[in-house]
Every structure is written in structure tokens, then in C-alpha cells.
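Note that one protein chain of the assembly has been removed; the remaining protein chains are unaltered in position.
Up next, chain A:
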Amino acid sequence: MLDQFTITTKGGVVLWCKDYASVGPYPVDSLVKDVLIQNTRTESNSKYISGAFTLQWSFANELNVIFVAVYQKILQLPYIDDLLKHVKKHFITRFEQDIKQLVDPSCLDIPDFDAFDEEFEQVVRAVEDKERRAKNDRHGQPRKFEETRKFQTTAKGAKLELEELAQSSEMDLLSKGRRQGGKMRSFAERHGSENSAKAGKKGGRKVKENRVWDGQVTKESMQALDYSGAKSDDGIDSGRSVSALIDESSRGIRTADGIYEVADVAERSSTAGAGADGADGNGEFVLLGDDDSASDHDDNGMSKGSGKLSSTGGIGSVFFGMFKSLTGGRVLSAEILAEPMARMREHLTNKNVASDIADEICKTVAKSMIGVRVGGLQNIRKLVEQSMETALTRILTPVSSTDIIRDIENAKQKGRPYTMAFVGVNGVGKSTNLSKVCYWLLQNNKRVLIAACDTFRSGAVEQLRVHVRNLRALSENQDVEIFERGYGKDSAAIAKDAIAFGASDGFDVVLIDTAGRMQDNEPLMRALAKLVSVNSPDKILFVGEALVGNEAVDQLEKFNRALRDFSGQSKPRHIDGIILTKFDTIDDRVGAALSMTYTTGQPIVFVGTGQTYTDLRKMNVSQVIRALLRA
């Protein structure tokens, strides 16, 4: 079933790995490269297919660890999500200290995680059993609509919302109880229901603790919360106790108090022992915090638990909350991040980033921050900004080399001209920027042939002719010529002739100017795909204007799709680079640069900044990011 399961740090050190079958050249590597670093857009956001394998993964951001499951592509394993969740919980509970040792300078050896083998097997078996049971339950009868994936997606949000509502009302009750508990002692007597009695108890305790101003308070109050959970034996409470334990242990480290740490380790081993006892006693392995309500919720059970704790603490008393926020130890949760992320999203949209892209980027950044523990004096908005900056830098940094001169040399060695096709919608500046690129190439002593393949718009050929005349007048070597066949002809054939002419006449570069076309005009897009597949230019440069907003994504996606769908080749081409024009007109609303690179994953090769031949620049990534994040 499962072919491989790996647990690694984000830095790339494999902590634990289980191979059931040889998976060949590491599929996990391509997952990291393609999805986690490059943000390639995948069909579903938690599955990735590499070769014959499907990969699913999960993060534990607090410890900087990734969990990846690899299995055969042809298999449908619905329980992998569940498995990842449980393995994560078990591994972290057991090895949290060991993982933290990795950053401890006094630790001289990689901690040994081999002991996890057995536990992992048990978790797999338990999850599989659960799945089998669930399958047996619904065996025989047709699948209800409620069980289909469709229902899940439609109702998931609603269910989540409902749950949150229920939770918040419970929280309200708790906090109310606490406040009232402070004022009047007879709270518990007045309310008969079990739930509010519990809350009252906690509230009373809380008020007493408030006077002791040190770290103990939190520990005590957490134990108080634990106490209520330990009574009943169901999954939610055990999950909660685990999270309390984890929160506590990190607290122990932070205060750098030896006693804390010792106590903490002892406690941990005792729970581990309890878990083992349970396994022995029932003959069945007990999954930590195995309940459905938790699985529907945030996938990071740990952060959820501690987030809950801290929020109850915060509502409990303002002073206590203040103290807590000062001492730090806040764990970022989806709720805490929601507000600054929404703000960031709006900010990006204001900077002319396409709204879907802003949305996606914010979601990825938020995902990478959930579970991270932050110090109290750190401003969350600032943290979000920093993470955003890193993410944006990563998006805008080109993967492939943009050294065109080098590529031209390579082509020359093979005895053929280097070809570049300029494509784009109408009026974005294809011809203008083609002539700028031409000027740059001429300055570097290249022989350039311009192929006038815009056989549609009247004046297009004449425009290029004027450019050629100007460029000849400007440069000393005058090695530029125009190849034209008038109007109304097939542009693919003209380009082919031009390349053949360029090869026979010893030109270094052939620049192909194409007619502007709207992305929805199918006949023209077909013609473009034909031009590309017939001539297979070395670089297909998409010329786009920086003024474009939401349209950028649509343009690029449709151009790429046309190149793919209409090519009729087994290995279709795609856009290789972008020229961003009219960059001088947009002030600091540079969002189009981000939208375009994010959509295609291709670099912005040049930026056009004016009307003269020298107004061509390389994009300065840090400058664009500064402009993007500037308030």
C-alpha cells in the first residue's frame, strides 16, 4: 500500500524514513523542488504526482518538520490524510525534545529516531483498521450523498463554521463563568448544568491563581483544564491533554529552568508509559486524540490545542492575558493570522496584484506560519510582513538563467541562429521592445535579423522598417536587417523562411515579431501555436504591460494553454520568459510583475521603462518587493 514514509526537517536532514518498496530516484526531492519551493500550482493542494507515485505531505511548522507519504499513483488511499495526522501527533509527542536538540549546540550527534519504527507500524495498522471498519459499515448499501467527496467540499465550510460557533459559545460561557466567578462565589450553585459548573470551577481556580505572578500560573491553569479532561476518557480530551503537555514542555525549556525540564521529561515518559499500558491492556493500539471533530478542524492539532488554551486564558482576565502576551509563547494559529493576512491580501490587491494570486500567496504564507511559536514582544503583523517578503522573493527569483547572450553563443557553436518570438495581446509594445532588445544585441556585436510576422495590422511592417533604419544609423556595425513578405501571408511560413535565411546568411539572432492577439480569439491563437510548433523558437517571450491587473493571469494562462492544446506535439512549448512593458507608468503598483511570474513560474527577462532604445532594464527583485510591501 504505502511505499515510503519520510520525516525530515525543512533543512533537508532525514530524521526517520521507512521504505516499503524501492521508489527509485527520490520522489520526495521533486516534491520539495516543484511544490514546496517553486509553488507550482497543483491540481489539489495536498497531493502531488511524481512519476508513478502520489505524494501527500503535512507540516509541523513549530518544529520545522515535514511528513511525507509516498504511494503508487494507481492506488486510491483515502486514509493517508488521517495517517499523516496521526503519525505527526505520535512522532511529535514522543520525540519533541529530540527534535529540539537538533538546534542545541551541545548536541553532537543526530538523535536516534529508529525507535519510532514499531510505533509507526502500530499507527498504520490502527488507521488501516479504522478505514476497514468504516468501509465494512457502508458495505452493501450504495454510497450516500453525504459520504461523497462532493458533499465534503460543499458542507465542509458550513460544518467548520458551525463547530467554531459552538466552540466560541462554549468559550463565552467559560469566560462568563470566570468573570462571574470572580464577583460572586455562589455561581456554581446557581447554575445546575454540568458544563457551566465545570466552567465555574475553573473560573474560581483561575481567580485565585491570578495573584501569583509567575510562570506557574499557566502551568496550573493548564492542569486545571487537564483535570476536567482527564475525567472523561474520550478522544477530544486526550488530544487536549497532549497539546497541554507540549505547550508546557516548551515552556519548561524557555524558562531554562532545570527543574521544569526534568519534571517535563518525567511526565512525558509517564504518558508514553500510559499509552503503552493501554496498548497492552486492550490489545489494541490507541491513537492519540483520535476523534472526528478534531480531524475536520485545523490539520495542526497541536497548534489548535494550545491556541485554544491561550485564548481562554486571554479572555479569563485582561491582566493575565497581558502577562501572557508579554512572556510570549504564543503559537500562531489560523485565527490569529486571519486578520493580518486579510490586511496583507488587501494591500497586495491595492498594489495591482491579481486577486486570486494575492489570495493564493496569502494562503501559502499563512500555512507556513501556523504552529510557529513567537515571542511576546514580536508584532505579528511585522512577522507576516517578513514571511511575505521571503515568499515574494522566492516567487520573483528566476529559476532558469536569463543570460541570453550565453545562449546565443551556445546556438552559434551549433551553427544556427538563436530565435526569439515576441507574443502578446494588442498594443502592449511588442514591436517597440523588440527593437530595444535588438539595440542591446547590436551593442554586443551580434548580427540580428528581424522577421516581420505581423501580417495583419497595417503599418506593422513599415514600423519595423523605420526601427531598422534608426538602429542602423545608431550602431556602428549596422548588422541588422528586416525579413518581410508583406501582408496577409501565413506568419508561420514567413518565420520559417526568415530562420532559414538567417542560418544561410550567418545571422546570430532572429527576432520574430508576431501580431498582437486577444487571448480569447481562437483562430489567431491557433495561428500562433502553429508558428511556434513549426519554428520552435529558442525563447518565447510574452510581452505584457505592467498596467494590467486581474487580466494578467487570464492572458498568460490562455496563451500557455493555446501553445499546449493547439500544438499537436507530444512535448508542447510554453512561455519561456516575460517582458514587462510600460513599467515607468505605474509608480509603485508593480503587482503585475508578481501576478505574471506566479502564474507562469517564468522569469521577467526585461522591463521596458520608456520610449527610447536604451529604456530596457533587468528587473531588480528587491526593488519590486520593496514597492510591493511599501504602505
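Before moving on, here are some points about what is shown:
Heads up, the rule we're going with is that contacts are C-beta pairs under 8 Å (C-beta built on N, C-alpha and C of every residue); 3 or more make two chains touch, one makes a residue touch a chain; residues count from 1.
Just so we're on the same page, contacts and distances are computed from a predicted model.
This figure omits one chain of the complex; the name its UniProt record holds, of "Signal recognition particle receptor subunit beta", "DNA replication complex GINS protein PSF3", "RuvB-like helicase" or "COMM domain-containing protein", is "Signal recognition particle receptor subunit beta".
Per the touch definition above, the residue from A:D98, A:D356 or A:E389 contacting the chain not shown is A:E389.
From the options A:Q97, A:Q122, A:S355 or A:Q443, the residue with contact to the chain not on display is A:Q443.
Among the residues A:D98, A:E128 or A:D615, only A:D615 touches the chain that is left out of the figure. For chain A, the residues touching the absent chain in the complete assembly are 6, 8-14, 17, 26, 28-29, 32-33, 36-38, 61-64, 100, 103, 105, 107-110, 253-256, 326-329, 368-369, 372-378, 383, 386-387, 389-390, 393-394, 397-401, 403, 405-406, 409, 439-440, 443-444, 474, 583-584, 587-588, 606, 609-618, 620-623.
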